[in-house]
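Missing here is one protein chain; the remaining ones are kept as they sit in the complex.
Note that the chains take the letters A, B and C in the order they are written out, and that residue 1 is the start of every chain.
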């Protein structure tokens, strides 16, 4: 099989003396799916951004698209001309522009003065989305899309229409991070067929190993800047792959929780009564101290709105909330009062809602703590430094320097910072939305362990996620939301991934996910 | 204020005094001065701080050049400081002058009231401050703290503009006068214009519009054309200062009015050139900037020599129109040496005789 | 929110609401000054006087669209005008050569701005602020601190010729605006520029030529500002270099007001042209009603504040509104 992309001794260091890539050799062959896995910060996205011409590789690196070999910084045009297309890690569609224009982005790249025949483009684009079963109006504001739809559209956009013969290679950096298992499954299945059917070389990056194992033909493992293994999927199983990635075996990903019973009859710290807003029609539940409650459902069922309805008064939710005994009016009480009451939210949309990317990790971590000081009291830089270093250490953020600009961290490390930031406030109730998205297998286990630890310490947690596997293992109870209401509550022995999946699907009227309304 | 159109039907008449005044002021100026001779030998090497309201203003710039020349002739050196159009920088300039122990400070443009406090400081330091080209000194008493003042005769220029129009129109003109309400001189000019018109021309009508300095570029055009539309009988437009014509003249064309005559004041070179070319500018009341500068110099020297200053002296003015603009030598040099008024170098000679070296 | 209704049709209200306000404004003045305001004479002369501000406000659009800002337009306008006037009236070059040199100067300024803002990465609002002041200084130097007059009438004749009683300069400005509307609404380059303005990062990852587009935009802005300067020289036949700085704020007022309408949230040519004429209508009306000069500033300021606020409130109320 011919290699559509050939990498030889590719090196990159953003800062002199701190190599990120230390000589990567990799082939992406036509007609097969090559997976690239590795711990957070191992350099996957960096590699992608070198291929897309966003970053320049260090001299001596060799990159070939088919036969053509690239010199120095790759011009985006060259990549496009060579038929190499990208889906970058957490790049949303651009809000304020129509989906249509977001779809046309690649075309806009030509920058010519050619006329755009809007009505025609619209028809073509609409047909294209329908072709991929994405139920979105192309004239809708892209800012109104759910992360899931956005992800699907960006993959479809990169692949282009069936008719497009120029496509040679497709590079996907954690394309399914925001998708539910089933959406992810179907999307990756489609990617796989695409590789075979159109003889395209696919480079797939991700942290969900079962997806990788199900989709890829070969799995290359990136560790400390080198490819340490490049194995046909047939010779791999989950545990061996994990070992290759983290360099050691992880005996269990999930902490063994204390007896559920004990938590359940503890006093409730979070009481939600008939919460209404967004796609949520009527939701009531309580979470006891030390309890971990899971909330899941199908995209559009409203479950992914729950975290924000709990925290953000702007969404004007109705109903009643009580956090650690303090009554909170969902649509009115300011965020700061909720934080003071002990409520903390880790949003899924990192760049927009969770992390200020232009400032240091330290500043990000310090923010929720500022309120601890008398509002005009002098800040103690030392205390702040101690706090930040603590988080960086406990969550194994790399590089382990609180003064790094947050935006320079890898996706997963950014996620760790966000979780650490909130955990360090020792909240009474922690609401997390997709806590382990983009987080590598080792860190994932670590985050779960810390959640469990905090719970054992009396914190109540609400984990909103589509990761049935994780929910089943981590939570005491899981609520399955359908059409804005609780349709099932599973706990104890009946709580396992399969029954969660079935419950979720029974709830969804049709298999076709609708739009999530609040993003 | 506008006045009644009561007997607008009757044909106007031109009072003799008007004709006389116009003819008198069309002719060349006689360089004359009431000040007595005095000794300036002791002033050689003294330093004068010249604070200009805004260095970008060609009118003031010309005064600056002439002042430097005038004082240079007796060995007094001039330092220029730009007030950048605001009282803060002007104040800073005066302070710097005081700090540098200047022997006198000349402030051209700003009204004395807008730097009253600095005057106190100067007084403490014993440095005389003189005002120029700000308020009409023929009607305004010397502001307390000032050692002297000079200016162009704002009132007179207004009256002469009125006279020319009355005569040109045979005592029957509808006039639009454009002022800059935030430049007090333009208001004095307009008041005098109105009064004169009132007295000499019962059949004339006057409407006044003000456009603040900062809005000239944006509003003078629309304001002019709108007024012309509002009152189509207007055939004379009088911008208080000739730089305004840069914006009014195009507007007059755009209003499709080539019957409108522009009469304005100052006599900056480019607008006299316009006048000669026969643009909408039909008459110009010119101010002898060379003389004005020498008057300032004279006051400064007197102040520095401990002589009493003359507080009502103003620059000579002259009416230019097609009858006499042809005789002028329209170039930069002539613009600065008074050739158009009392003759090239007239002021220099006049004061050379008064300043005993 | 309802995604099934298209961008273009939703929200007509707040996209074109200002036009309604404009009509009201017009009606009010027509009532207050019935036999002067709503006359052809008044309106045609009104339009004829707007060419310069139209061009200057339109000049802001290309940079604003790409998320940059150019505060040096007044300076660029001044230096172009001064160059042209000086070369023709004083140095005696043919007016067309002078115009060409003037525009070349403008383009050069645009390139310098672009180099500093795009290549070096200095914030454009800062670098262009400095550049503006610098250019005024240079203009005064070029003109030798004198007012320039005696520019060849050929230019004036070209720009002042009335067509349907409105001068050609106005049609020129409108023509430019319409061309820009087409570019920014219907061409690849234009939509690309808007895309870059919304999110340069994603645009760059999508392979859009961000740097190139921004450079072109700075040059376009400078050229349009230069064109405005040349229209000034042509219409006035002369120039006092320091007299044009005060056009900076009115131009921004119009451009900002324009960015709140037609395509709210994005600076756009049609909105900008409407804004210029809306404000000019007010000025002219106030003169005819015969109010004090100070009311003009109050109107100008209030118009911007109110119009933008209203369109904002409407936008929030509209189905697509997002906090």
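The criterion applied here is as follows: a residue touches a chain if its C-beta (ideal position, glycine included) is under 8 Å from a C-beta of that chain, and two chains touch if they have at least 3 such contacts.
A quick note: this is a predicted structure, and the numbers were derived from the prediction, not measured.
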item	value
Of A:240, A:276, A:352 or A:485, the one touching the omitted chain in the full complex	A:352
Residue in contact with the excluded chain [from A:22, A:360 or A:499]	A:360
Selected residue (touches chain absent from view) among B:116, B:141 or B:278	B:116
Among C:38, C:137 or C:162, residue touching the chain not depicted	C:137
Of C:108, C:122, C:158 or C:289, the residue in touch with the unshown chain	C:122
Residue among B:26, B:95 or B:276 that touches the chain left out of view	B:95
Touch list for subunit A against the chain that is not drawn	14-15, 17-18, 55, 311-312, 334-336, 338-340, 345, 347, 352-360, 363-364, 366-368, 370-371, 373-379, 399-401, 403-405, 407-408, 421
Positions on subunit C contacted by the hidden chain, ascending	75, 116, 120-123, 125-127, 129-138, 140-141, 145, 249, 252-253, 256-257, 259-260, 292-305, 308-309, 312-313, 316, 323
Contacts of subunit B with the absent chain, listed as residue ranges	52, 55-56, 79-82, 84-88, 91-93, 95-96, 98-101, 110-111, 113-118, 120-121, 181-182, 184, 210, 212-214
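Note that in this section only the chains that are shown with their structure count from here on.
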item	value
Central chain (distance from its CA mean to the mean of all protein CA atoms)	C
Mean-CA-position distance for subunit B and subunit A (Å)	74
Whole-Å gap between the CA centroids of subunit A and subunit C	44
Centre-of-Cα separation between subunit C and subunit B, whole angstrom	35
For subunit B, residues that touch 2 or more chains besides their own	none
Junction residues of subunit A - those touching two or more other chains	none
